[in-house]
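Showing just some of the chains, left in place.
Letters A and B mark the chains in the order given here, with residues in each chain numbered from 1 onward.
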Amino acid sequence: METEVFTAWFEEAARLVRLDRDRLTELDAAIGDADHGVNLDRGLTEVCKALADAPPESPSQVLTTAGTTLIRRVGGASGPLYGSVFRQLGKALETPVTLAGFSAAFEEGVVAVERLGKAALGDKTMVDALAPASRALALAVRDGASVREAFDQAARAAEEGAKATIPMQARKGRASYLGERSIGHEDPGAASAALFMAALAAVVE
Amino acid sequence: MKKLINTADSVVDDALNGMAAAHPSLRVRDQVVYRAEGPRRGKVGLVSGGGSGHEPLHAGFVGHGMLDAACPGAIFTSPVPDQIIDATRAVNGGAGVLHIVKNYTGDVLNFEMAAELVDGVQVASVLVDDDVAVQDSLYTAGRRGTGATVFVEKMAGALAEAGAPLARVAGVAGEVDERSRSFGIALTSCTTPHAGKPTFDLPESEVELGIGIHGEPGRARVPMASARELAGIAMEAIHGELPLRGDLLVMVNGMGGTPLMELYVVFAEVAAFVKGKGARVSRSLVGNYVTSLDMQGFSVSICLLDDTLTRLWDAPVDTPGLRWGR
């Protein structure tokens, strides 16, 4: 997987988030403060600008640039959290990028978020979409799947993980203030995480 | 939605320009609001910040006897580490800097990152978590920081102005937080400029109990009731976690869209409740201090005073949002 693929990943993610900006914000309005779509849209626009201004030489550089930009431009909870996913992923990623190498590095990124946010599976956060995606990647590698199959499965797992947050009661982040009233709504961060995985699947096709 | 803005994207910067134009005592640089005169050698610097939309918090509390710098984020979005790092470096007078952080995941993460990244400056930080509407348990992000932030910024600011060392300022700031609790009730939802419609729908016949200051819905909904009953609900919630006794600092805070007259009606009920519990309103604030854009509603914040805290509260303060003694 070449550097261009990773640059394309964030361009596609930016496009999908822009398209779904209002849906993400409405999900956040229901159990948060109605800014998630706006936050990510702003952040990813900045990421694309950064990647265009100084085209990175390596996949790893694309990811660390993206992660750092998200931390520097988004704010809120999702800025540092997404930022550390991509920064850690970038740090751990070796060139040339193989599917197995990406899968291992991605798992490190997910672990970084879990640690930073002290969130576990079932807390109704982005982790509920990211962790299943990571697991799906690992299984695909084990089963010798193609890059394309692997990312399709990761995207599907993230999407299912996001939908699975609907019946959950939030234990982390703003939604946790609602207690039982958080049940019945999809977590906005899990929804945006699914968009990131969908974008990746799209660009490797 | 009708708002006095130019664009949703420019509202925070436009408002900061207005603050700079209105208050020669302030300087705005790279989305950080500073005292115009800059840091004082040997004085502990106080930096706070958080999402915009809570005005006058925080930028309105920058000035003598209170904050040295405020970092406003996007609307309802905590600031980014860069702002906090700039502010921390700029206000350091050699005695270190205290970060006053409201307890929200985003605020905590961004201030933590900034504290790690800023080097050469001694940084302490205090977490404000006074909102009794949220249970402080393993199953939540913990109590939110709301009205008590004003108390912490004012009293810690007075202590820093008096030349106390960082450890002492941080200690008292934590003490003020521990001795303070708040509860908020919304009659309407706020509307963010970007969303363009109310964050939550609230029928004419109902109010939302235990709301946050970001338009987060509360814990429960009840039928609209009289000021006496609503004040009673808020006071019982506070009294349950912080039994009222002795001298109290009482703030009846407007959420942004509620007229002062109504806040005074609520204050009368709050004062009667306090009296009924055998405690005493020793100091008070009535007005818009920690708002949530155009939300209609109020919050009550109470701090159990002692002589030291009373002295710190009474000390001179000169900021756009709070001023006395000079």
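In this text, a residue touches a chain if its C-beta (ideal position, glycine included) is under 8 Å from a C-beta of that chain, and two chains touch if they have at least 3 such contacts.
Just so it is clear, the model here is predicted, and its values are computed rather than measured.
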Can you give me the copy-number formula for the whole complex, using the labels shown?
A x2, B x2
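Assume only the chains that are shown with their structure count from here on.
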Could you put a whole-Å number on the gap between the CA centroids of subunit A and subunit B?
32
Help me check something: in the complex, which residues belonging to subunit B touch subunit A?
51, 73-82, 104-106, 109-110, 113, 133-135, 138-141, 144, 192, 194-195, 199-200, 212, 214-217, 219
In the complex, subunit A residues that touch subunit B
25-26, 29-35, 38-39, 42, 71-81, 116-117, 169, 171-174, 176-179, 181
